[in-house]
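Only one protein chain is missing; all other protein chains are in place.
Order as written gives the chain letters A and B; numbering starts at 1 within each chain.
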Amino acid sequence: MSPEVVQTIIDDLGALLLFTMILILAAGQIYRAIYAVATQSFLIAVAGAVLATATGNPDLWVIAGVTLTVKTMVLPFVLHRVVQRLNVRREVEPVIPVGATLAIAVVVVVMSFQLSATLGSVHQAITGNALPVGISLTLLGVLVMATGQTALTQMVGLFASENGIFFTAMAVTQGMPLIIEIGVILDVILAALVMAIMVLRVRSTVDADIADLDELRG
Amino acid sequence: MTAKGLPVWLMLAEMALLVVAGPLITGVIQKVKARLQSREGAGVLQPYRDLAKLFRKGTVQSDSASGFFRAVPVLVLAATTAAAALVPVLRAGPPAFPLGDALMLLGLLALARFLTAVGALDAGGAFGGMGASREMMVAPLIEPVLMMVVFSSAIFAGTTELRALAAYRGAWTSWIVAWRAADFLGFAAMLVLLPAETGRIPVDNPDTHLELTMLHEGMLLEHSGPGLGCMLLASHTRQIVTLGLVSALFFPVGHTGATGGIGLLAGAGAFALEISLLALFLALVESSYAKLRLFRVPPYLGVGFACALTALALRIL
Partner (left out) sequence: MTQPIAETLLWALPLVPVVTALLMLTTSDRRILSAIDLAGSATLLALALVLADDVAAHGPRALGVLRIDDLGLVFLLLLALLTMAVSIYTVGWLKQAVALGNMRAEPRYLRSYFALVHLFVATMVVTVLADNLGVLWIAMEGTTITSAVLVGYHGHHHGLEAAWKYIIVTTIGISFGLFGTVLVYAAAAQGGATGMGWSEIMSVAPKLDPGIVRIGFIFVVVGYGTKAGLAPMHLWLPDAHSQAPTPVSALLSGVLIKCALLGIIRFQTIAAAACGTAFPAQVLLVFGLVSVVVATPFILTQHDLKRLLGYHSVEHVGIVALGLGFGGSIGTYGALLHVINHGVTKALAFFAAGTAIARFGSRDMTIIRGLFGVAPIGATLLMLAALSLAGVPPFSIFVSELLVLRAGIGGAHWVAIAIFLAMVVIIFAGLLHHAGGMVFGKPAAEVARGREAWSPLFGMMLLAAIMILLGLTIPASFDGLLRRAAEIIVG
């Protein structure tokens, strides 16, 4: 594949990633958010495969495979199980109205693109729009975590954030060292497990969502 | 022919084609829905039969309605039909003389919507007023998004004239590969908007006359006979025009064929295929989702808004 084609595909995948991110931001039900984040991870895996083919870097194949198994299958499955165990199906009214969240999202996206447009030489180091898309996903993931009322939404936001970083990391011309990426993924899994245990533990002791607890302040 | 641009007769033929084919699309969607719900359903020609029946009937009108109320269906149908003239069906390319561009098209559709709402208010019925106010709540969310999607393509092509735009995009042989990042987001916005613009689930429900759920149907309640027929025909036309707009913006595949009869046939075939696929999509969405509560609609349309704005931003930056 020629560099231009790769760049076009990465840009396209970036647009789809932004679309899934918007879906996560607007998702009223936690199930939809989980499906959206799984789709997002799948797109990341596709991006990894595309870059692997283009650069001939075998590490990227491994990363794409790990992303595919871990982030599109295992983690959404874990989240799904936790949702089932918690038995929450209610819609949660977010702190900020969805409309405002989406407006913030658009501002964030535009500013990320503006920012990377001011960096002249960044396109030599990072393929296509991977940098602004990555920044947008990371910041919007944080937005989800900040506005999410439930522990599960916060976890979904965390995964979306990580997806953004991975997208950019893959598109760095040389690719990140394999061992680092694997370590990062392991950390994410461990963090997710610890969080899931905490959520269930709190639910079993005080019957509340861990994110709703707010007795510590001042 | 290409040097002079598209002849007027072709455009008029396309317009006629769209108006004639409009009810068929509705029929197809209804049929697919019925099959998905394991019903036999009415034949795909049922909308035509309904129209024929309505045009034969007499008119009953509310005492409180003014003379303007009687003119509304005709005006609505006229505006929608005029909009149909602006959509490329058989061939793309700059027209011989300027009829109007995509903004004109959106303006005509908005005009038709406005007239419908005014008519509903004029009749003085409670449901009509409720339907009108709901429609007017949703419309300002839909129209700017449509406009942004059009702009995001127009910036790229350097023109808002739909036939020229389609021709510009159709100039590529490998059109789906040539989709830019913004096209994906614009198309996503369009998919979110389509049910809203065509008055379908999850925004509106065309099959119900329950006061709690009606948007568009509520505004038609006071009409009867040929007037109602005009309004229904206008709805059918509006639907196919919207689908045609999507096709022109994103899949102008059929518009590059050779000139002459074969080219026109190929264009018509491609157009029919695209429209059927989009109709299928609408039927699938209608069958698999529930209608949203009215106050859930703005967040839903917000998704389309965010996508469209992002698409526009991607194009500009």
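Here, contacts are C-beta pairs under 8 Å (C-beta built on N, C-alpha and C of every residue); 3 or more make two chains touch, one makes a residue touch a chain.
Bear in mind the structure is a predicted one, so any value in this text is a computation, not a measurement.
**Student:** Decide which residue listed in A:M1, A:M73, A:A100 or A:V206 touches the omitted chain of the complex.
**Tutor:** The one listed residue touching the chain not shown is A:V206.
**Student:** Just to verify: which one of A:M21, A:L60, A:V82 or A:M195 makes contact with the chain not shown?
**Tutor:** Looking across A:M21, A:L60, A:V82 or A:M195, the contact with the absent chain belongs to A:M195.
**Student:** Using the definition of touch stated at the top, determine which of A:L68, A:L86, A:M111 or A:M176 touches the missing chain.
**Tutor:** Checking each option in A:L68, A:L86, A:M111 or A:M176, the one touching the absent chain turns out to be A:M176.
**Student:** Residue-wise, where is chain A in contact with the chain that is not depicted?
**Tutor:** Listed in rising order, the touching residues are 115, 118-122, 124-126, 131, 134-135, 138, 141-142, 145, 151, 154, 158, 161-162, 164-165, 168-169, 172-174, 176-177, 179-180, 183-184, 186-187, 190-191, 194-195, 198, 201-202, 205-206, 208, 210-211, 213-216, 218.
Quick note on the criterion: only the chains that are shown with their structure count from here on.
**Student:** Hey, how far is the Cα centre of chain A from the one of chain B, in Å?
**Tutor:** 35
**Student:** Would you mind writing out the residues of chain A in touch with chain B in their complex?
**Tutor:** 8, 11-12, 14-16, 18-19, 22-23, 25-26, 28, 97-99, 102-103, 105-106, 109-110, 113-114, 117, 129
**Student:** Quick one: in the complex, what on chain B touches chain A?
**Tutor:** Where chain B meets chain A, its residues are 179-185, 188, 296, 298-300, 302-303, 305-307, 309-311, 313-314, 317.
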